[in-house]
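Of the protein chains in this complex, all but one are displayed in their positions.
Naming follows writing order (A and B), and every chain is counted from residue 1.
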Amino acid sequence: MESPWDELILSFSRTSMFPFFDIAHYLVSVMALKREPGAVTVACKNPLSSWFTAMLRCFGGGILSCILLAEPPLRFLANSTNILLASSIWYIIFFCPSDLVCQAYSFQPVQLLAAGMKEVTRTWKIVGGVTHANSYYKNGWLVMIAIGWARGAGGSIITTFEQLVKGTWKREADDWLKMSYPSKITLLGSVMFTFQHTKHLAISKHNLMFFYTVFIVATKIAMMVTQTSIVPFAPLEDTLARVLFGNQQLSASGAKKSETKSNGTESSTSKPTAEASDNLQKKHSKTE
Amino acid sequence: MESPWDELILSFSRTSMFPFFDIAHYLVSVMALKREPGAVTVACKNPLSSWFTAMLRCFGGGILSCILLAEPPLRFLANSTNILLASSIWYIIFFCPSDLVCQAYSFQPVQLLAAGMKEVTRTWKIVGGVTHANSYYKNGWLVMIAIGWARGAGGSIITTFEQLVKGTWKREADDWLKMSYPSKITLLGSVMFTFQHTKHLAISKHNLMFFYTVFIVATKIAMMVTQTSIVPFAPLEDTLARVLFGNQQLSASGAKKSETKSNGTESSTSKPTAEASDNLQKKHSKTE
Partner (left out) sequence: MESPWDELILSFSRTSMFPFFDIAHYLVSVMALKREPGAVTVACKNPLSSWFTAMLRCFGGGILSCILLAEPPLRFLANSTNILLASSIWYIIFFCPSDLVCQAYSFQPVQLLAAGMKEVTRTWKIVGGVTHANSYYKNGWLVMIAIGWARGAGGSIITTFEQLVKGTWKREADDWLKMSYPSKITLLGSVMFTFQHTKHLAISKHNLMFFYTVFIVATKIAMMVTQTSIVPFAPLEDTLARVLFGNQQLSASGAKKSETKSNGTESSTSKPTAEASDNLQKKHSKTE
């Protein structure tokens, strides 16, 4: 039977991202870029570099998945409409007289709305990535997970690369050595959508899309309202880690050993424990 | 009507780059590599690494455009003739007894001739890149601009990557934070040829090629003769920047703010202004 509820979810899963959700995504990404120290200076000194950085923030996930599948990384430039949209948003945000946009954006509900809509685009990206990867490798479910993950949260890796080349990179490697919350949630979603696609998960795609979207939007907004970074499945993670890799004392001793041993290791391994609070507020002013 | 003038330009636009202009390009590139301190040492200690670096300098633009279009970056190795040509030039320059080539090259007119011919190859590369990109994306004019730019001036980016991997890289990132003059002129040319290709610029291709080539060769030679770096359209740039991104005082204040704020930013943004003299001597004591 076709209940109105199903129809609602179905129509939701067919929503087009194009005008409004994309705008929200670009808005959040570019605002996060502007809040980084020095970004305004770069924008005035060398607008092209700033524009390029903004584009990488907006389309990073797609670029990464293109690289991983050996498709032209420049494909995102072929979609002139979205480029124009993102560019105008970048221009308004950086060069609007008397920072009207930023002042409007600093209004809490606007941030909540934009962040929520950005999270919605994440679901669509993951689904697109999984479906796209499936067209390459019929039953390469690992590839599907990887591409879905790259589309959804790969922007930060591209940003890391770009900062590496530009030389403005503080050795953090958060997304490598300690996955940020968006990365984790995106990985979970990518796994779920992949298993749904390979029929290992007995749920219809539009239902999964709806519930996953509701979940990430709710958690994101909750994390923004209560300034703490609540992690819904932290206990589950801990138990899983204890069962699979169950040797925390070894890790602690290893950490000490490595700290005494080499600098490069110490700077990378002991960061999570040291700068937890720092990471926290960073996580809010950071896009994927 | 077919005036002799048109015939001249037409035949000019059909000139083949292969033997002589390519040689000039390789000569200038490898000489620039040899003048970097430590390059000779590397060439003697590990010829293969030096040869690889030289090839990257000679074919960097093509490699970058291949990467951006997801074509095999090794394609340049398939053209054995050019590889052989560049390799022999590299060998002669680095291992010629009593540095005959370098002494001949230090003769001013030779440098002028070689530099001029190298600039000619730039035009051909841009045109080739624009046409090649058009075969991928019919009306992706942004892609065409990017590929033309990459072919014409992308060598420096590839070199940056290579130095990054080799570890001999001082955080300058000039071509990112402050576009060099060749990058600017190449970007302008790429835009012009793209618009000519998409029929937005009412000028025949061979005319544009001729005038653009004359312009870049003239400016290049003028910059070499008068040791100053004259920038023909600096005023135009300034007015454009003032109209579009017209907030220099903001940039100044932002620069101050960022300097006080964080180190990473300071090292990247205030470099041009603050560490000019430092950069100068760094440029002399730079290794390959």
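FYI, contacts are C-beta pairs under 8 Å (C-beta built on N, C-alpha and C of every residue); 3 or more make two chains touch, one makes a residue touch a chain.
Keep in mind the model is a prediction, meaning the values are calculated, not measured.
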(message) With the missing chain put back, one of A:142, A:203, A:218 or A:234 would touch it. Which one?
(response) A:142
(request) Can you work out which residue in B:70, B:85, B:113 or B:201 touches the chain that's missing from view? (result) B:70
(message) Could you pull out which residues of chain A are in touch with the chain that's been left out?
(response) 67-70, 136-137, 140-143, 146-147, 157, 160-161, 164, 171-173, 176-179, 241, 244-248, 250-251, 254-255, 257-258, 261-262, 264-269, 272
(request) May I ask you to list the residues on chain B that touch the chain which is not drawn? (result) 37-38, 40-49, 66, 70-74, 77-78, 80, 83, 94-95, 164-168, 170, 285-287
